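Quick one: structure below, then a few questions.
A single protein chain has been omitted; all remaining protein chains appear in their positions.
Right, subunit A next:
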Amino acid sequence: MRVLHYWRAMTGIVGREVLRFLHQRERFISALVRPLVWLFVFAAGFRAALGIAISPPYETYILYEVYITPGLLGMILLFNGMQSSLSMVYDREMGSMRMLMVCPLPRWFLLCSKLIAGTAVGVLQSYAFLGIAWLYDIQAPLMGYVWVLPALVLVGMMLGALGLLLSSFIKQLENFAGVMNFVIFPLFFMSTALYPLWKIKESSQILYTLAQYNPFSQAVELIRFALYEQFNSQALIFTGAAFLLFMGAAIVGYNPSKGMMVKKGGG
């Protein structure tokens, strides 16, 4: 009976997110336009400037567009994770978060359900992007499209958990724009999404170290290897650990007695 309650609640939360998503088709389109501009404009422009040497998982010389495709998948999931938490800040300001928190289920479960709902949307967006990239002749092995699914789910959950953690600290929507700039840009640019690690090392040792330990780098590498039917255990462990860390902290953040909620709100 209890399990049934959990199941119904989770399908309710995911269903609501999907319904909202269907009502906001422009959100889907804008989420696709961003990486496509990078792919069609940025990558095409840099194709000549950045030669990519052979490095795993690639077995041959590749075009720059091929190199940044996993990074752009990471970008989709990163923006989606942040957008989901943006919607949670909105939900909290509008009060619907309170309604969720008052239902008789543990908070960790409610937050996980929210996370799964957000990740489902991000994975759909990622596959839509991969479909367009395929037409643009960026084609991975067929089985790669299957192997990449669990990688996309884990990365989506990790970045969503980071967003969730941030949303527990943010009181108002206005503050969120600043955090987006302070989180999204450093995560994205200090990672292997746009350039391989060895290339970063050539120019700066500090950047190299930062990029190496940036969880977003590991997430992108996990996707990159999976898309080419390879398993990167280091990236998996790192991404999984980052997920557990962010999720644990987010649950504490939303805990009524320990977290940030106590420090907010009026009398």
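Note that in this section a contact is a pair of C-beta atoms (placed from the backbone, for glycine too) under 8 Å apart; a residue touches a chain by one contact, two chains touch by 3 or more; residues count from 1.
The rule is simple: contacts and distances are computed from a predicted model.
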TODO: Given the choices "Sarcosine oxidase subunit beta", "ABC transporter ATP-binding protein", "Dehydrogenase" or "Methylene-tetrahydrofolate reductase C terminal", state the protein name listed in UniProt for the chain not shown.
DONE: "ABC transporter ATP-binding protein"
TODO: Consider the whole complex, including the chain that is not shown, and state which of A:Val37, A:Cys103 or A:Val146 touches that chain.
DONE: A:Cys103
Task: subunit A residues touching the omitted chain (full complex) - done: 4-6, 8-9, 11-13, 15-16, 19-20, 23-24, 94-96, 98-106, 255-257, 261-263, 265-267
